[in-house]
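Excluded from the complex is one protein chain; the other protein chains are retained at their positions.
Up next, subunit A:
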């Protein structure tokens, strides 16, 4: 299902308020290559979490490079920077999800050493939201 476009004000409050829910690294073009659309060309949004198996983990929620800047190692550099931040915080594992139809992304992540735990171990991603979440929470509204 489609969600409403995410408001910048919410992103700002949730990332830069008293208790940030995420961190974000951005890839920026150096000034001499600046184009008229601005110079942000990619980002990696992540947060810290926990695995009862391995302990501290980092979860990579989004990795994106604008199409005209791909093929230059920027995505890999962003991943590498997230890995550095993660290791500095004592994390031993990075987790993320990829859609199975995104064959290029699957191959790209695999060549960086990623393993598909759904394919290998039968792990399924589950989500409970909307009415069902409120019902479970015992929300009387």
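Throughout what follows, a contact is a pair of C-beta atoms (placed from the backbone, for glycine too) under 8 Å apart; a residue touches a chain by one contact, two chains touch by 3 or more; residues count from 1.
Assume contacts and distances are computed from a predicted model.
Its record in UniProt calls the unshown chain "Diamine acetyltransferase 2-like", which is the match among "PIGQ acetylglucosaminyltransferase", "Diamine acetyltransferase 2-like", "Dolichyl-phosphate-mannose--protein mannosyltransferase" or "Queuine tRNA-ribosyltransferase catalytic subunit 1".
By the touch definition given at the top, subunit A reaches the unshown chain through residues 3, 6, 10-11, 14, 21-22, 45, 47-56, 59, 61-62, 73, 76-77, 79-80, 83-84, 86-87, 91-101, 106, 108-109, 111-119, 121-139.
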